[in-house]
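Let me give you the structure first, and then I'll get to my questions.
Heads up, one of the protein chains got dropped from this complex, but the rest are sitting where they should.
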Amino acid sequence: MKIDKSIFAALAWVSLAVLTVPDSAVAQDDGDNVFAQYREMFGDDNPAELIELQGEDLWSQVRGPKKASLEKCDLGLGPGKLDGAYAQLPRYFADTKHVMDLETRLVYCMVTLQGFSEKDLVAKPFSGRGEQPSDLEALSAFIAGRSRGAPIKVSQSHAQERAAYERGKEFFYYRAGPHDFSCATCHSQSGKRIRLQALPNLTEAAEARKAYSTWPGYRISEGTVRTMEWRMGDCVRQQRLPELQFGSDIAIGLITYLGVMANGEPMNAPGLKR
Amino acid sequence: MASPMRIRAKTTDGITEVKALMSHPMETGMRKDAEGKPIPAHYITEVTATHNDKLVLHAYWGPAVSQNPFLNFQFKGGAAGDTVTIKWVDNLGESQTEQATLS
Amino acid sequence: MHRTVKWGLLGAALCCTSMLAAAAGKSDPLGNVAASFKAHGQAGMDRLERDPMQQACSQPASSEPSAEVAKSISRSAQERVKPPSDGQYLGDWKAGEKIAQTGKGMQYSDDPAEPNGGNCYACHQMAGSEIAYGTLGPSLSQYGKLRGTSPAILEYTWTRLWNSHVYNVCSHMPRFGDAGILTEQQLKDVMAYLFDLDSPVNQ
Partner (left out) sequence: MNYPRRSFLKLGGSALAALATTAMWPLRALAAAVRPEAAFVAKDLEGTYKGLGGTPTASAEIDLSTPDIAENGAVVPINVTSKLPGTEEIYILVEKNPNPLAAAFTIPEGTEPFVSLRVKVAQTCNLIAVVKAGGKLYSASKETKVTLGGCGG
């Protein structure tokens, strides 16, 4: 979808290179293998660390009309409890009587604790090209990082949590728009790829675990950390549907569905993405 | 913290390995923003690394170094308590300095 | 360029089936889908409405539509296929190559003034020289060389591009002609890319 604006249009150097190497030059079958060497060269050195630092700073900074930090924000494990909190989101929150994911909960905290306007926060939750990471991106990177190693445990105990899962699962197969695409079009078969990119089969636990546990992720093509809400919205954009609204029932439903599919896997985010 | 930098430095068998991540857009000046307006060039032009007071690496960069640059190099020596300092300067005259202490 | 197809009896039948299911107390887990979206650029809210095929195929492959529903979807798809107005199936393979390589078009982030791409390489192997091809669909390498250009194979391929559901009820392939993704001329150019013996697909 937006394939690389950032390197091609974006670098605006030269036109797209059409490859002219013989087939035999690369493995044909598996996108993962094709890029394994490329991935390995990054080691553990993920620029997401820089954005985690920005998020850590934002978390404790006194900001907003109410001149408060986010340190009393309750992400589900109690006010200010960060370790492992992301691995258990989305979840039902009694104070709002809604299932919330990390990002909607952060907005809630920024509104209630710091006095920011919800309308402003939701109007542009993600950074644009050439901009600094948004507050939500930086905070999400930092908070997800504080769940590294914590097993994913997305609850299904509350009726609303189960309803969110069902909604997400149902929408996963929802074919619509001029191209008839659903999430399942690309993400319900194993061993497939789009162009050279391996496509995780999100209906299989093993693949869903690997995918979910590495979001949010530093997107090389975007030059910043992108969040789970962004990921859902960008898939939907590529499905040619109208804009998926931030924090909407379908967005949270999809994240809940994928989270439950990934339960048990240790979080390893922010990951490093194409 | 507009542009954080992360430095990791570790001494093994008398060689200190330094890894640095620098927050910088490294704009080439050839990209356009969402509205189609050109994004001005903004990139690190010079990087200097010192071990205590000794220069251990110097670099001039162009805009082809990737966004949020990663740099890895090694020098001989290094002991607990020593410092490794990295400083960059960009084409707009901005600069950033970060220091790590060897442990 | 949205679909302007009249669904007629098939639509009516499916619509009543779903109404009956709702009446029987089977709740819809989706709730109000539209409430989660907002119109953006060329992607209007009408895109969330599903036609009978989309509705019938909105489920895991393990629970595809009944034989009867499948048959009516395929029949109705077949009825709407428009052969080239001048009877010529093959256009310019060089133009077809660009269409096969381009994935833009119809996203709210795309410029509606620009022609749409076909993005064939996202899913299919085509020219042997292009290594960045997807595997969601079958390889089309050597397509024309292997099959020749008989009227039957030209018509079959045109129909596949126009509306793949004629042959495969819940095909994942977009309905490039039927949904107005590609113009008649663009379809001819893609046909030429597949069939022309000078095209890289057949090298």
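Lettered A, B and C in written order, each chain numbered from 1.
We take it that a residue touches a chain if its C-beta (ideal position, glycine included) is under 8 Å from a C-beta of that chain, and two chains touch if they have at least 3 such contacts.
A quick note: this is a predicted structure, and the numbers were derived from the prediction, not measured.
Colleague: Wait, the hidden chain, what does it touch out of the ones we have here?
Modeller: A, B, C
Colleague: Out of A:197, A:214 or A:227, which is the one that touches the chain we can't see?
Modeller: The single option touching the absent chain is A:197.
Colleague: Looking beyond the chains shown, say which of C:38, C:80 or C:104 touches the absent one.
Modeller: Going through C:38, C:80 or C:104 one by one, C:104 is the residue touching the chain not shown.
Colleague: Residue by residue, what part of subunit A touches the chain that was omitted?
Modeller: 1-4, 6-8, 10-11, 13-14, 16-17, 19, 21, 26, 34-35, 37-39, 41-42, 44, 49, 52-53, 83-84, 145-150, 186, 194-197, 220-221, 223, 238, 274
Colleague: Which positions on subunit B touch the chain that was left off?
Modeller: Given the touch definition above, subunit B has residues 1, 4-9, 15, 28, 30, 45-46, 48, 50, 53-67, 69-77, 85, 87, 95-101 touching the missing chain.
Colleague: For the chain that got dropped from the picture, name the residues of subunit C it touches.
Modeller: 101-104, 107, 119, 121-122, 131-132
Simple rule for what comes next: only the chains that are shown with their structure count from here on.
Colleague: Based only on mean CA positions, could you tell me how far subunit A sits from subunit B in angstrom?
Modeller: Their C-alpha centroids are separated by 28 Å.
Colleague: Contact residues on subunit B for subunit A in the complex?
Modeller: 1-2, 4-6, 19, 21-23, 25, 27-28, 30-34, 39, 67-68, 70, 72
Colleague: Within the complex, which stretch of subunit A touches subunit C?
Modeller: By the definition above, subunit A touches subunit C via 1-3, 16, 18-23, 25-26, 29, 163, 166-167, 169-171, 173-182, 184-186, 188-189, 191-196, 199, 203, 237-238, 240-245, 248-251.
Colleague: For subunit A, which residues are in contact with subunit B within the complex?
Modeller: Touch residues, subunit A against subunit B: 6, 9-13, 45, 47, 49-51, 53-54, 57, 128-130, 132, 223.
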